[in-house]
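What follows is a structure written as C-alpha cells; I'll ask about it next.
Only one protein chain is missing; all other protein chains are in place.
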Amino acid sequence: MSPVNYVYLAAVLFTIGAAGVLIRRNAIVVFMCVELMLNAANLTLVAFSRIHGNLDGQIMAFFVMVVAAAEVVVGLAIIVMMYRSRHSASVDDASLMKL
Amino acid sequence: MAVLPAMSAAPGSAGPAVLAATSTSAGETAAFWVLGSVAVLGALGTVLLRRAVHSALCLAGTMVILALFYLANGAYFLGIVQIVVYTGAVMMLFLFVLMLVGVSTADSLKETLKGQRWLAAACGLGLGILLVAGLGQVSVRSFEGLGQANAGGNVPALASLLFTKYVVAFEVVGALLTVAAVGATLLTHRERIEKTKSQREQAEERVRAGKHLPPLPAPGVYARHNAVDRPGLLPDGTPSDLTVSATLRNRGQVREVGPEALHRVAALEQRTADSHGQTEHTGRMYGEPHDPERDVDDADDEGQGGREARKARGDAREEEAAK
C-alpha cells in the first residue's frame, strides 16, 4: 500500500466534513464538521511529510492544530453569546443579513 | 493497538540505508483499511446523528483514529498531541459548550432551505470526485519515509525545525493563541452594571411580589429517578414544574414522572396510613387511575411530550375529583 491512500482517506473525510457544514443547522455540529475538515487536512500534511521524507509537513500540521484550537475558542465563545441572546444555536436563525 | 509499534517501526526499521520504499508493511495496510473504514463511519456519524453529543463522540472517535494514523506515519509528536489536545481538550470544550447550550436538544434533520441538500450533495460529490480524480492522476511510485528525518527522534527533530526555520511563525501563532483566549474571555464576559442583590434584598423582593415566599421545593421528591430534571410531587400527587431548575424548564427538558411512580407513591402512602390508621384520607388523594395509552416509558419522554401528557393527566384527575 502506498501512503497516498492516506491522502485518499483525507479527501473523503474532508468532503464528508464539508457536506456536514452545509447540511447541519446546529452551530456546534457545524463547528465539529469544520474540525473534521481541518483534521483531514492535517492527515494529508502528515502523509505528504512521510512521502517526501521531511518534517515540514508535520510542522504545518502542528500550526494548523494551534490555529484550530484558537479558532475553536473564539468560535465557541461566539456560539455561547449567540445562544445567550437568541436562545438558539441554529445557524438558520441568525439570518438577519438578508434583504 | 498491538499492531501499532510494529507499524510505526516499519519505516524506521528500513534504516537510513534504504532511502525510498515502494509500499508499507502488510500490518499497516490492514490497519489502514480497518481503521480507515471506522474513521469514515465516525465522520458520517458526526454529520448524520441527530444529537450533538453523539456527533461529538463520533468525532472524538475519528480523531483518535487519525491520531493512530499520525503515529503510523511517523508523526509521533503529532499523534500524541492529537489525542491530548484535540480529543482531550478541544472535544471536551465542545462537550462543555453543549452542556451549556442544552445537551439533549436533538436537531431536526429536516431541511428547511429549498434545494440546500441537493446543492450540498452535488457540491460534496463533485469536490470528492474531483479530489480523488486529481489524486489518481498523480502516480507516486515510491516514497521517502521518515527514517532519516526521525533519526534523532521525532520530537527533537520537530523542535529543531520549529525553533529555527519556523520560529517567527511559532511566535506569531503563540500571539494568536493569546489573542484568542483574551477574545473569548471578552466575548463571554458580561459586565455587571448594577450592584449584586443581597440575600436580604432578594427576600424582600419576593415578599413584595407576593408569591413563593418559602424556598422553592426540591426536585425529584417521590419520583422514581431522584434527579434534577424530574419534578417533585405536590401533596395531591400532581408534579410541580416549580421544583425543577428554571434553566431546564426554559429548555423544555423537564422529564415526566411516570404513572408507575405515582402508584408506588400511593402504595407507600397507603402503607404508612395503614400503620397509622388514616386510610380514608390518603386513599382518596392518591387514587390515580391507570391510563394505558399514556403509559409510556418515562425514560424516553421528552420535555414537550411529557409536559403535554402530564397536563392531560392533570385534567383527567380534576374531572375525577369533580365527580
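Before moving on, here are some points about what is shown:
We just call them A and B in the order they show up, numbering each chain from 1.
By definition in this document, a contact is a pair of C-beta atoms (placed from the backbone, for glycine too) under 8 Å apart; a residue touches a chain by one contact, two chains touch by 3 or more.
By definition in this document, contacts and distances are computed from a predicted model.
For the chain that is left out, the UniProt protein name among "TonB-dependent receptor", "Cytochrome bc1 complex cytochrome b subunit", "Heme lyase CcmF/NrfE family subunit" or "NADH:ubiquinone oxidoreductase subunit L" is "NADH:ubiquinone oxidoreductase subunit L". Set against the missing chain, the residues A:4, A:21, A:51 or A:89 yield one that touches it, A:21. Checked against the hidden chain, the listed residues B:30, B:130, B:167 or B:182 yield one contact partner: B:130. The chain that is not drawn here is touched, among residues B:30, B:92, B:119 or B:151, by B:119. Contact residues of chain B toward the unshown chain are 113, 116, 119-120, 123-124, 126-127, 130-131, 133-134, 137. Where chain A meets the missing chain, the touching residues are 18, 21-23, 25, 91-92, 94-99.
By our rule, only the chains that are shown with their structure count from here on.
Taking each chain's centre as the mean of its C-alpha atoms, chain A lies 17 Å from chain B. The part of chain A that touches chain B in the complex is made up of residues 1-9, 11-20, 22-26, 28-29, 31-33, 35-36, 39, 42-43, 46-47, 49-56, 58-59, 61-63, 65-74, 76-81, 83, 87, 89, 92. For chain B in complex with chain A, the residues that touch the partner chain are 11, 19, 22-24, 28-29, 32, 36, 39-40, 43-44, 46-47, 52, 55-56, 59, 62-63, 66, 69-70, 73-75, 77-78, 81-82, 85-86, 89-90, 93-94, 97-98, 100-102, 105, 107, 109, 111-113, 116-117, 119-121, 123-125, 127-128, 131-132, 135, 138, 140, 143-150, 154, 157-158, 161-162, 165-166, 169, 173, 176-177, 179-181, 183-185, 187-188, 250.
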